[in-house]
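Removed: one protein chain of the complex. Kept in place: all other protein chains.
Should a chain be cited, it is by its letter among A and B, assigned in written order, with residues numbered from 1 in that chain.
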Amino acid sequence: MIEILFYILSAVTLGSAFLTILSKNPIHSAIWLVICFFSIAGHYALLNSQFLAMVHIIVYSGAIMILMLFTIMLMNLNISDEIAKPIVTKIVATVCFCLIGFFLVSSLAQTAPALETYTNTGVDFQSIQVLGKVLLNEFVVPFEMAAILLLMAMIGAVLISKKEKKTA
Amino acid sequence: MSTTILLLTLIFPLVGTLINGFWGKHLSKKVSGTIATMAIAASFVTSCLFFAYIQGSQEPIKIVLFEWMKFNYFSIDFGFYFDQLAALWLLFITGIGTLIHLYSTSYMSHDENFSKFFTYLNFFVFFMLILVTGSNLAMMFIGWEGVGLCSYLLIGFWYKNKDYNNAAKKAFIMNRIGDLGFLIGIFVTGYLFHTLDFVELKEQSFLAPTLGIATMAFFIAATGKSAQLPLYTWLPDAMAGPTPVSALIHAATMVTAGIFMITRLNFLFDLTPDVQHIIAIIGAATALMAATIALVQNDIKKVLAYSTVSQLGLMFLALGLGAYEVAVFHVITHAFFKACLFLGSGSVIHAIGGEQDMRHMGGLKKHMKITYATFFIATIAISGFPPLSGFFSKDEILLTAFHHNIVLWVVASLASILTAFYMFRLLFLTFSNKFRGTKEQEDHLHESPSAMTMPLIILAVLAAIGGLISIPGNSWLNEFLKPVIKNNAASHPHVLGTTEYMLMGLAVVGALVGLMVAYFKYIKNKQVPVNDNNVSGLQKLFANKYYLDDIYQSLIVHPLNFFGSFFKNQIDGLINGIVLSFGRVPSELSYQGKKAQNGNIGLYLFAFVIGVCGLLYYLFMCY
């Protein structure tokens, strides 16, 4: 049953990702992306990292996508004024898709990692308790740095999108 | 005899050059001219002191200042060697030099570059003195080159005229061709004998197989400097310079440098009789050829120039026959009367106001008595009438030629007869009959100032009595030069027998014939030479100088010009293109590379992808 769950989730992820890109309406793209994020959260839950799944949903679907939707609506893009692309772009994009896929898969095949079967030892390594301890013991400096980063991002975003005052 | 006094002989002209060169413009003309003349006069005084010394003690003095160049197995010193030969040349260079400087203070007084002229004149005398007193071939070469340079500067003195510049260039370049011969001679001599010093060469020289190359090369150098076939065409063109220059350089001093050099190296030339034979033939041929050309020249100075070439030919004839003292004797007497003739012609030109064509002169003896008298004396001297100096020196040459080779004697005698003819032609056309110029020129005719006539008088007196230094049978000059000439067996004490007297008589008769023909043609029949367009036949051949200048122009100058322009246009353009294309290649490359930056973000992203793929390939897949 787990296998079926996995394959359904994967199908939803890949499908919604494709549809994000291929939609003409930006709002449709945003909705498809939200669905994609939900499915990825499902993957996380399947891998027994519940906390991360929750955080993923809150941050990505709840904050980032809302931000993007706001920006789309601010720029009044729900009219699908899509620009005509030359055929070269489509060909180049397809070529790149194939190229990156090919290189990644072949580098995987080339390196032939020794992948053993997974044995569940029952050690708790990813519950919230353990995660919190690891985060605030070993990684406390990057944690604080991340906080500063977010502060700077906030200040920067405010500054950049400020309307310039016209000198009267 | 202290060496300081001898070195002062050389330093005085140099000091004169420097003073006139640097401060000449600030000095007045009088002071500038006086300084220059005094410099040469001081050198003359020290030369006289030296002459008195060496006449008494017969010991040459060698001064070595420092070691100049050092090679593996020999070294060249920077030094001077004062011996009898140098004493003679010192005397007449500085003596005649002083007279000409004095003459120039008056002749060039209207010129604006007065001090520059005296700078160059002093510089020339300085180099000439180095040439005659150098102790080895390298020192002589310094003087050789230096006089060539000063001759160029002085011939092209009135530099605003393009023709004069061309004449100066011609003189310098032809001299240069001769200098190549001198260098080859130096190299071969140094290689054969491991020394260039004259004293050592005299003792150590022997007949090496390649000595002929050295002597031939030295002779070619002499043809360049002393204007023999085939390098003589510069001398008539060099008359473009002021007349004192012609007198000093092309009559008395520079052109005698070749003869001086061959006399200095007499031991080398005696070892190669074949080269001596060539020298004699070329000397005689030049004498005759120049005399024929002088027959139809109409410019006063050109006649005198060709006359110089002819007389130099006679001197080379003497050198080629091994009679070095005879050549030196003729050098000295020639210096006297030729300088007098040139200065006299300068006086005439000065009086007429620049006109040099004889067809527009005539009847000047009424107006310029002193000039006429001195000119007349010098003309008699050059024609070889006894008892003036020219007779003695020319006669010795003819006698020597007769004893060696009849053909050479015939050629030389013919040249002498023609000399008499054209010199008297010059005299009569210039001074006799009526004046053929314009009216206003006639009003200006006057005798020259005393600064110009004094030297004329002195030189005329010397031309008259100069023969006394070497009377056949009792020659002071031969005795004086005995230590210098190595092979004295050839110095023939002239036994004055009937043959000799007959030959002397023949020579005088020949000169008289020349005089008579000239007299009849130009005094009795009052003929005047025709215009340049109307010459024909043999006269035309002579008038065009045997077309030698044209031959040189088409054989040498035109191909050189052609090569020059070919190299400039084709090859230089090619090399330029290659070098420039080195610069154009990066430019083109960058132009093509610029197309990768067209601002298209899609292209940049594609480049990202390619880069990542390449990185993945390099990291994981290329083993």
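What we mean here is this: a residue touches a chain if its C-beta (ideal position, glycine included) is under 8 Å from a C-beta of that chain, and two chains touch if they have at least 3 such contacts.
We take it that contacts and distances are computed from a predicted model.
Asker: Among "ATP-binding protein", "STAS domain-containing protein", "NADH-quinone oxidoreductase subunit K" or "Allophanate hydrolase subunit 1", go ahead and choose the protein name stored in UniProt for the chain not displayed.
Answerer: Matching the unshown chain against "ATP-binding protein", "STAS domain-containing protein", "NADH-quinone oxidoreductase subunit K" or "Allophanate hydrolase subunit 1" yields "NADH-quinone oxidoreductase subunit K".
Asker: Give me the visible chains that the unshown chain touches, in label order.
Answerer: Over the full assembly, the chain not pictured touches A, B.
Asker: Using the touch rule from the top, list residues of chain B that touch the missing partner.
Answerer: Counting only chain B, the missing chain is touched by 594, 596-602, 605-606, 609.
Asker: Take the complete complex as the reference. Which residues in chain A touch the chain that isn't displayed?
Answerer: Within chain A, the residues that touch the unshown chain are 2-3, 6, 10, 13-14, 17-18, 20-21, 26, 29-30, 33, 36-37, 40, 43-49, 52, 55-56, 59-60, 63-64, 67-68, 71-72, 74-75, 77, 82-83, 85, 89-90, 92-94, 96-97, 100-101, 104-105, 108, 115, 117-121, 123, 125-126, 130-131, 134-135, 139, 142, 146, 149-150, 152-154, 156-158, 160-161, 163.
As a working rule, only the chains that are shown with their structure count from here on.
Asker: Which whole number of Å gives the spacing of the CA centres of chain A and chain B?
Answerer: Centres of chain A and chain B (C-alpha means) sit 102 Å apart.
Asker: What part of chain A is in contact with chain B in the complex they form?
Answerer: Chain A reaches chain B through residues 89, 92, 96, 99-100, 103-104, 106-107, 110-111.
Asker: Please output the residues of chain B touching chain A within their complex, sorted ascending.
Answerer: Of all residues in chain B, those touching chain A are 602, 606, 609-610, 612-613, 616-617, 619-621.
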